[in-house]
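Omission of a single protein chain aside, the complex is shown with its protein chains in their original locations.
So that you can tell them apart, the chains are marked A and B in the order they are listed, and the count of residues begins at 1 in each.
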Amino acid sequence: MTVNSLSKNQITTALTERATNSKGRRLSPESLLAMTDGKVDRPPLDALAGQSILNPRQFDRRTVVAISQLAAMLELRNVEIDKPLDGKIAITAFFEPSTRTRLSFESSVQRLDGKVLSVPDGQVTGIAKGESLADIGEMFNTYGDVVIMRHPDTDSIDEIRRNLQRPLINAGNGSGHHPTQALIDWYALLKWRPELSLPNCPPDRRVHLGIIGTPGSMRAVKSFLRLSLMFAGSVERITLISEMADPVGLDLTEPIEESPIPIDIVNDVQDVLPTLDVVYVNSIAFLGDSYRNLDNRFKLDASSNLKSDAVIMHPLARNDELSEDLDETDHNLYFAQAAGAVFVRQAVLTAVLDRLSRISGI
Amino acid sequence: MTVNSLSKNQITTALTERATNSKGRRLSPESLLAMTDGKVDRPPLDALAGQSILNPRQFDRRTVVAISQLAAMLELRNVEIDKPLDGKIAITAFFEPSTRTRLSFESSVQRLDGKVLSVPDGQVTGIAKGESLADIGEMFNTYGDVVIMRHPDTDSIDEIRRNLQRPLINAGNGSGHHPTQALIDWYALLKWRPELSLPNCPPDRRVHLGIIGTPGSMRAVKSFLRLSLMFAGSVERITLISEMADPVGLDLTEPIEESPIPIDIVNDVQDVLPTLDVVYVNSIAFLGDSYRNLDNRFKLDASSNLKSDAVIMHPLARNDELSEDLDETDHNLYFAQAAGAVFVRQAVLTAVLDRLSRISGI
Partner (left out) sequence: MTVNSLSKNQITTALTERATNSKGRRLSPESLLAMTDGKVDRPPLDALAGQSILNPRQFDRRTVVAISQLAAMLELRNVEIDKPLDGKIAITAFFEPSTRTRLSFESSVQRLDGKVLSVPDGQVTGIAKGESLADIGEMFNTYGDVVIMRHPDTDSIDEIRRNLQRPLINAGNGSGHHPTQALIDWYALLKWRPELSLPNCPPDRRVHLGIIGTPGSMRAVKSFLRLSLMFAGSVERITLISEMADPVGLDLTEPIEESPIPIDIVNDVQDVLPTLDVVYVNSIAFLGDSYRNLDNRFKLDASSNLKSDAVIMHPLARNDELSEDLDETDHNLYFAQAAGAVFVRQAVLTAVLDRLSRISGI
């Protein structure tokens, strides 16, 4: 249908208060909150005040669930009237451009009435190109109250924190981590199947989790796996599907060995696909200084041999590893996953900036 | 005069509340509102709630006049105290960079106390370059309340709307349309000669409209012409001046045939110039994937053979088709036209976001 053929009715949108995804499964924040009679577990959130969010290992299962509960409450309620971030300034410093992630954070801040200093492309800083990240961190001390940084170098986190005195939220550092993405992933899982939030999920509700990708060189996959290892009462098995001989990498070797969750690694998606309840896909791997896409063998589409009630997750943006013909199916959890991002980031920012007390009724 | 020779008096500006243009004709919002005893025609504005603004054909004459009345009211009054867009977020997604248009929209939103998520250069989205517009539309669903998009592809509007559930304002799509620019153009005309807002303008106040440019490949010109065809009671004749054999293009062939306004096409500006009341100039045409400037034959300057009371319009930015020596003359309506842009966009956004009721006294 072209613009010229549109009638007036077809161009009118309901200005609903509640934002959600256009296709795929719709998730219910109510069902997650129902597990605790609507209550948010407050102590782990209070403990986040003033913390930097750098690596999923700083969390535990209880904290992940509490952040999800707060996100659910924020998703359901119109918190603008509370203006919880009033007077706070967040700096979004994207030394590796990412419109998607930057806007997600900036929307989160502004919805809660905070303000944003935006650096859409930190590589373009004119003659000061040679400035060290340590000096940039010093500069940020008086400019804002929290710094949200994405950077292509894994070491960038340590470098900027040499002088930075404000909480730092790691929005992706090279092949390092992307902790808020992992929280977003689990927020979707906990809304989809709320029993996963219990310390001991009923056995018939536990999931077999498949991850298509290489945790060692994909930060989103690495952070998701790291968080998943905390859910031993909910995840009965994790299968890594990768073309790499050693997909795990150094960071996660120990956590995997210590986790009670059985983990296996396969390099053919076809055998394992029919056994998976959740299929997590990502396409983009760091290789040295550049990115490369996943092997085409791992492409999913509507004809893939999925369990009938399996759900697919993807941190997006996608390339052709995830076919659009899945969008209209119930396997599509990835649009609902993306739709929860703003609320998880709102929850993290409110906790880090110690403004939980501004949200009425929590 | 150089900075060094400036005295203090010369660097002091009156901090007037009312912003206007520096040179050329000053237009009066009061005179337009006087045609209706200060009243704004409310029903066509209410009908815009939740609508996308994609193509001028979705308007009619009455809607164009009502938007202009609301713009006039906003231009005259300090509406900040009403904060009509409080709590609303607009996404300015410029996949084709345009500082002028982007800032115009962002100023409109912020003056009304809305917030902005800015994408100054949508081509720079890092590794997600391959992301489809449909996926970007999905992402925007939870980020903002309205999306303002400029894109070099004419099909971009249909593409992003595959998943986007929020109202979309088309700020220019390839060789397609630029509907808010056309509203801005008519707002200037209606302030300049308020009788043009009447269904039947007195014959001696009707105008002969000349358009230098190629509607088929120039979206601003196309949208202006499309809107002008609705003003059969006010426009007595339209003359298109173009070097192209068929300047009209497919989109407007039918509307032109159906309009009672006589239209002729000439390729020499000199013959027709002395007969025109309004001369609309634009310089930039799409040719394939790139832009080209208008032929130099169509250049206007202070020595051009204009009627003494003729006015020149231009959507700006200009190149050398419009000489600066016209700036200080009464032919210059283009600076006043530009100065009205913010108020027209305020009117459109307030109507689309269903916040008319927040403006006291309307």
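What we mean here is this: a residue touches a chain if its C-beta (ideal position, glycine included) is under 8 Å from a C-beta of that chain, and two chains touch if they have at least 3 such contacts.
All of these numbers come straight from a predicted model, not from anything done at the bench.
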* Structure fact -> The one residue from A:49, A:76 or A:261 touching the chain left out of view is A:49
* Structure fact -> Missing-chain contact among A:119, A:182 or A:336 belongs to A:119
* Structure fact -> Checked against the full complex, the residue among A:29, A:84, A:176 or A:194 that touches the missing chain is A:176
* Structure fact -> For chain A, residues touching the missing partner are 47, 49-52, 54-55, 57-58, 87, 89, 91, 115, 117-122, 124-128, 130-132, 134-135, 137-139, 141-145, 157-158, 163-167, 170, 173, 176-177, 251, 353-354
* Structure fact -> Where chain B meets the chain that is not shown, the residues are 1-4, 6, 8, 11-15, 19-23, 80, 96-100, 103-104, 106-107, 110-111, 118, 120-121, 284, 291, 316-319, 324, 335, 338-339, 341-342
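One rule holds in what follows: only the chains that are shown with their structure count from here on.
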* Asked: Which integer distance in Å separates the CA centroid of chain A from that of chain B?
  -> 40
